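One structure is given below, encoded as structure tokens.
All protein chains but one are shown at their positions in the complex.
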Amino acid sequence: MRNFEHLQSACYEANMQLPALGLVVYTFGNVSVVDRELELFAIKPSGVPYESLRAEDIVVVDFDNNVVSGQMRPSSDTKTHAFLYKHWTHIGGICHTHSTYAVSWAQAQRDIPNFGTTHADHLTPDIPCAPPMSDELIQGDYEYNTGQQILDCFEEKGLSYREVEMVLLGNHGPFTWGKDAAKAVYNSKVLEEIARMAYLTLQINPQAARLKPALIQKHYERKHGKDAYYGQ
Amino acid sequence: MRNFEHLQSACYEANMQLPALGLVVYTFGNVSVVDRELELFAIKPSGVPYESLRAEDIVVVDFDNNVVSGQMRPSSDTKTHAFLYKHWTHIGGICHTHSTYAVSWAQAQRDIPNFGTTHADHLTPDIPCAPPMSDELIQGDYEYNTGQQILDCFEEKGLSYREVEMVLLGNHGPFTWGKDAAKAVYNSKVLEEIARMAYLTLQINPQAARLKPALIQKHYERKHGKDAYYGQ
Amino acid sequence: MRNFEHLQSACYEANMQLPALGLVVYTFGNVSVVDRELELFAIKPSGVPYESLRAEDIVVVDFDNNVVSGQMRPSSDTKTHAFLYKHWTHIGGICHTHSTYAVSWAQAQRDIPNFGTTHADHLTPDIPCAPPMSDELIQGDYEYNTGQQILDCFEEKGLSYREVEMVLLGNHGPFTWGKDAAKAVYNSKVLEEIARMAYLTLQINPQAARLKPALIQKHYERKHGKDAYYGQ
Partner (left out) sequence: MRNFEHLQSACYEANMQLPALGLVVYTFGNVSVVDRELELFAIKPSGVPYESLRAEDIVVVDFDNNVVSGQMRPSSDTKTHAFLYKHWTHIGGICHTHSTYAVSWAQAQRDIPNFGTTHADHLTPDIPCAPPMSDELIQGDYEYNTGQQILDCFEEKGLSYREVEMVLLGNHGPFTWGKDAAKAVYNSKVLEEIARMAYLTLQINPQAARLKPALIQKHYERKHGKDAYYGQ
């Protein structure tokens, strides 16, 4: 039997960030991390509370959802992760939570408007909220179709998953991703902060306007553009 | 004198979860745990702050509210617990708190709409808010009648206590229950999170709609249906 | 020189509860405790952050605001405390904070409606908000007049300081009191929780109604009436 300790350990560390960052209670979330060479990913087991989770509980799965290593059943959202890894070849980690403010926007079925530089430091468009899927898709292969729902939303809105690393699923909650699991978790925390500030902004000024395009561009480019000068 | 250490200890542990989960301050809550064979339950003593509560302070009471063991007076809500244990034969623990968001919905006298999958993962209907009881019942055997108020609410709305493990008492606050005390406390925390998200959802979109029935069914069934595949 | 260590220690302990309970940042609050026989009270020194406060810094003052013991200047609110101790002969401790939700109601210049049993467990009327005083009184002996402002508010509304142990000063913040300093601090925390829940209640239902009188009476009496059965 192959040894996946390194993958399990990375996945475990990323999962344990979720309660530390205040993004989950009980079992309300999961993080996965992929090995592109092996075409396998490690993911949290289903329904295990964070307090009792151990690195050796992490399950290793292939892109067709077959368990390759591990005694436990993988997250019930595993097919969604597999779908995204298969279709989006540049992502290294995926994170799903039920964090308070992101879920509230998802339940309100509204995109989160780009109201400020905190948002523009991370992405230029509004944070998309995918509409709930049709009854047929829900009653079919639900978690696989959730992956399709995300892809459809990005295609319809003309978004790139390499620039926009987060989405809200209508009436459900957020999925985020990134070059590795740590970045996926970082994006979940950032999304939660942006969602909270955008909510408060609308309470203080219901007519609040989006950030002007020049300022969006400036903040995004200084962090992510070819002449970026943010960071080391 | 009989030894109820095991029952007291389970009750104590469940009670101490309440401040740890941010659900109570001072003495604003109580948890009980029942022994169905003995027809007795253990409950927090009245008015004792969580900081100074000890396992040996836990009081053991029969279904007619007689103290069977313990030096202290049991919770002032004891008759409500006894009533529910007597009428609902499948519950093993009961929890009452004055947690912020659940109380706010109770004070607003509104059922909490099923806005998302976090809610549907736990129950399919809206979380019921029982209307305040009549003046006669308040001035009568108030805590006993509070149990009746809960039963009447479930009957009127056609709810099953085995599927819906939580209720709001109008102008008062939440009661939750479950197969044991830990599940009752879990339900109090989940209720608080759902109440908070539902409040925020309505602030972001006052016209927010309930989750579509297919999605409610899907999420509830994957956790609780006969073909459930959530958890281990 | 007389030894006031016991009084200083009680005052210090009560003051240190304020940051522990999340009611203050920096220097935004003060607690005093009175010795009725000596006609003296101990109070926090002015402008000293809680992190560096020591029991020996606590200042002892008489009812005419003269420092009897201590090297530091007493709280700038000392005259308000002295005024209340002189006029309200049954109180043993006074607490003043700028806690978030209580201040917000004070800034909104609104009484906090009695929306639920959490409120009724502690007092039956709405929590009064005293209107800001006249310019002459502000420009006169401001802190002394603040005491008068509280007394006038209670007289005008027909309230008893022995039943209602809290007040909001319009555009300023809360004062609370009680039989001792610990009770005064308890009342500040309870007020903050009630203020938060009342705010949320109005957000969820702007037409939310006060608790019905029978329920107010029931909850208040079971804790404070002559046949009270709450607590030990």
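The chains carry the letters A, B and C, assigned in the order they are written, with residues numbered from 1 in each.
The definition used in the following text is that contacts are C-beta pairs under 8 Å (C-beta built on N, C-alpha and C of every residue); 3 or more make two chains touch, one makes a residue touch a chain.
A quick note: this is a predicted structure, and the numbers were derived from the prediction, not measured.
**Q** Where does the absent chain touch, in terms of which shown chains it meets?
**A** Taken over the complete structure, the missing chain's partners among displayed chains are A, C.
**Q** Hey, which of C:87, C:110, C:157 or C:212 is the one touching the hidden chain?
**A** Touching the chain that is not displayed is residue C:110.
**Q** Just one of C:45, C:128 or C:178 touches the chain that is missing; which is it?
**A** Within the whole complex, the residue contacting the unshown chain is C:45.
**Q** Could you tell which one of A:16, A:55, A:137 or A:208 touches the chain left off the display?
**A** If we include the chain that is not displayed, A:208 is the one touching it.
**Q** Which candidate, C:63, C:88 or C:199, sits in contact with the chain we can't see?
**A** That would be C:199, which touches the missing chain.
**Q** Among the options A:83, A:115 or A:161, which residue touches the chain absent from this view?
**A** Within the whole complex, the residue contacting the unshown chain is A:115.
**Q** Please give every residue of chain C in contact with the chain that is not shown.
**A** Per the touch rule, chain C residues meeting the hidden chain are 25-26, 28, 45-48, 72-73, 76, 98, 100-101, 103-110, 132, 135, 138-139, 142, 171-173, 199, 202-203.
**Q** List the chain A residues touching the unshown chain?
**A** 115-118, 186, 189-190, 193, 196-198, 200-201, 203-205, 208-209, 211-212, 214-215, 218, 222, 229-232
Simple rule for what comes next: only the chains that are shown with their structure count from here on.
**Q** So which chain ends up closest to the centre of the protein, judged by Cα positions averaged per chain?
**A** B
**Q** Once the Cα atoms of chain A and chain C are superposed, what angle does the rotation have, between 0 and 180 degrees and to the nearest 5?
**A** Rounded to the nearest 5 degrees, it is 180.
**Q** Is the contact between chain B and chain C built from the same residue numbers on each copy (over half shared) or from different ones (under half shared)?
**A** Counting which numbers both chains contribute, under half are shared, so the two copies meet through different residues.
**Q** Where the centres are mean C-alpha positions, what is the separation of chain B from chain C, in Å?
**A** 33
**Q** In whole angstrom, how far does the Cα centroid of chain A sit from the Cα centroid of chain C?
**A** 46
**Q** Which parts of chain C, given as residue numbers and ranges, touch two or more other chains?
**A** In chain C, no residue touches two or more other chains.
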